[in-house]
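Missing here is one protein chain; the remaining ones are kept as they sit in the complex.
Chain lettering (A and B) follows the sequence in which the chains are written, and residue indices restart at 1 in each chain.
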Amino acid sequence: MSKQFQGNFFEDFRLGQTLRHGTPRTITDGDAALYIALTGSRFLLHCATPAAHAMGLREKNVDDLLAFHVAFGKTVPEVSLNAVANLGYADVRFLRPVYVGDTLSAESTVIGLKENSSGRNGNVYVRSTACNQYGEEVLSWIRWVMVHKRDPASPAPETVLPELPDHVSVDRLPIPAGLDAADFDTTLTASPHLWEDYGVGERIDHINGMTVDESDHTLATKLYQNNARVHFEAHMMSGSRFGRRLMYGGHVISVCRALSYNGLANAIGIAAINGGAHCNPSFAGDTFYAWSEIADKWELPGRADLGALRVRTYGVKNMDTRELGSPKVEVEGKSRYHESVVLDLDYTVLMPRRG
Amino acid sequence: MSKQFQGNFFEDFRLGQTLRHGTPRTITDGDAALYIALTGSRFLLHCATPAAHAMGLREKNVDDLLAFHVAFGKTVPEVSLNAVANLGYADVRFLRPVYVGDTLSAESTVIGLKENSSGRNGNVYVRSTACNQYGEEVLSWIRWVMVHKRDPASPAPETVLPELPDHVSVDRLPIPAGLDAADFDTTLTASPHLWEDYGVGERIDHINGMTVDESDHTLATKLYQNNARVHFEAHMMSGSRFGRRLMYGGHVISVCRALSYNGLANAIGIAAINGGAHCNPSFAGDTFYAWSEIADKWELPGRADLGALRVRTYGVKNMDTRELGSPKVEVEGKSRYHESVVLDLDYTVLMPRRG
Partner (left out) sequence: MSKQFQGNFFEDFRLGQTLRHGTPRTITDGDAALYIALTGSRFLLHCATPAAHAMGLREKNVDDLLAFHVAFGKTVPEVSLNAVANLGYADVRFLRPVYVGDTLSAESTVIGLKENSSGRNGNVYVRSTACNQYGEEVLSWIRWVMVHKRDPASPAPETVLPELPDHVSVDRLPIPAGLDAADFDTTLTASPHLWEDYGVGERIDHINGMTVDESDHTLATKLYQNNARVHFEAHMMSGSRFGRRLMYGGHVISVCRALSYNGLANAIGIAAINGGAHCNPSFAGDTFYAWSEIADKWELPGRADLGALRVRTYGVKNMDTRELGSPKVEVEGKSRYHESVVLDLDYTVLMPRRG
């Protein structure tokens, strides 16, 4: 029996199948510090223990996206090692804060299968969850990927498509137990803007940019223990159509979220990701810029201290976002993402209210 | 109201004005480890908890310069986002050790203003302080920067220039409470040289050098949460006169301090920075070398265990320091820094005495 694991192919997946992912990972202050160094993120609850205490948390919690990337990375070997493309995310919910010392494990269930018309690959839909060391779910998400078939001649499975919610509805938004933003102090972030100040349809260009070099994205992706080969092997990728390593799209999300601090500084946590597209590939040397649009805003049931903003953040490379009116352009009668747009992320953040 | 913060312009500053900087930052073992990886620093009290205990400290303390860069980084948004140039530092005092778990916040007071003759910018002098979570001052420094005016037509403020001490006098040098170097063990650093062994005027070439690549300086500067755009945006900087990202000068200070270990290994802490100049810009790929001159040496009142050395450390790029007799050269009758000299740092270190 071959000792190396080369990943699952389309015909290896069965509806309802459970995939248990290795290796559990204890998150430490080292991970959190590296995450700051890799992204420049400055969100309050992930930086400052006294502020987290003042808001009812046990301590500063790990950046939501760091927890997500670590959990996501665990699913790569069994889910997407033979992926042609990562097609989408849905219903990503940040169910509990992750604290330093927590150990994350992940498993996935196959919830949909559809062979593609070419007969050479198919789409696999999984619901993945990550639990902490107490067996509590901290993250839950749906993801779908296009996966190669090992043998194009193998028969197609019955097509089953899961229901994909357009967005995580307000009643399903997780709010950390104990979190209390009633006395939120805007001097801590040096930013006065709270939930009431944002209007649906408002656009915020985040001004600052960030160049990501080869070591930056590979260190990040190794930190997440994501072992997809396209991110790490210059030798192999020199023979690909890209000619070089691809940047892990999750790291682009992290960089854009960090950039969004300038304009959304008081978006203290991500409650959900409704969906997202990596519109164009990103490579070392790209400078990322971002703008956000407030897609919706919701009161939270029974809470005067906290509201939710549904945000659409667009990541752009090597171009000032203010030069782009829209993320899409018309190409031969079709609406397509502008070639500089690398990310279209639809997510929901929690923000203190004026109280 | 615009959500993005684009920094203060010269006419936004008022004498006596207090600027409160976001976001507090809890320093962790992760930050300390990264600092070692980014600089190669080996100073004893920042590396070894048992040695710190033996010398009366609560535990190994965070490198003085790491604490400084984090505190300094907080002041960038309100002080220097629109800076033309960072002109100088004075009276930088390291008032208390910073330990893992401490949370730093910073604020600044405008102590001087002077519009420049061009009418297009002016110099702003601030006194900044960083406090820990107990409200104790851990750092205090004066800094002055040249800042753009938003509108050249706006009236000039009254010129007020603060008094800038030439150096931190020996009676104002902070010494960590409890620090006791009476039984200092030179085998711990494998270096026998103590305070008595250094002579005023002595020059020490530190031999080893260090190349800093793009990811090194940007990871460091993001770790410090310093968000000055010139360090991060290759896209924007490609249109500047440098054509590329500038290295944060503070990181050059850190690299030179780390290099100085070879010759000043027992300089266990920095008590003060008297002044400093970033003589020429530094870029990724530069290899830094350093030499130091002992500018002065002082006994400390009532202490037989510890003395102070005033040190002038010169950082040089891409050149063996032994090829340079002096940091300055005569150019058309004027004394100027040699084009390879990037740093001229005047600071005061604590060093155990022979007892």
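Just so it is clear, a contact is a pair of C-beta atoms (placed from the backbone, for glycine too) under 8 Å apart; a residue touches a chain by one contact, two chains touch by 3 or more.
Bear in mind that the values here come from a model prediction, so they are computed numbers and not experimental data.
Of the listed residues A:A181, A:A220, A:V255 or A:L300, the one in contact with the hidden chain in the full complex is A:A220.
Of the candidate positions A:E11, A:D63, A:E78 or A:D205, contact with the hidden chain is made by A:E78. The chain not shown here is touched by just one of B:I207, B:V230 or B:V329, and that residue is B:I207.
Touch with the chain that is not drawn comes from one residue among A:D29, A:D64, A:D91 or A:D346, which is A:D29.
In the full complex, chain A touches the hidden chain at residues 1, 3-6, 20-26, 28-31, 33-34, 77-78, 101, 103, 133, 213-215, 218-220, 222-223, 225, 227, 229, 232-236, 245.
One chain of the complex is left out; on chain B, the residues touching it are 28-34, 36-40, 42-44, 47-51, 60, 187-191, 193, 197-198, 202, 204-211, 213-216, 219, 262-265, 285, 287, 289, 318-319.
Here is the rule we use: only the chains that are shown with their structure count from here on.
The mean-CA centres of chain A and chain B are about 36 angstrom from one another, to the nearest whole unit.
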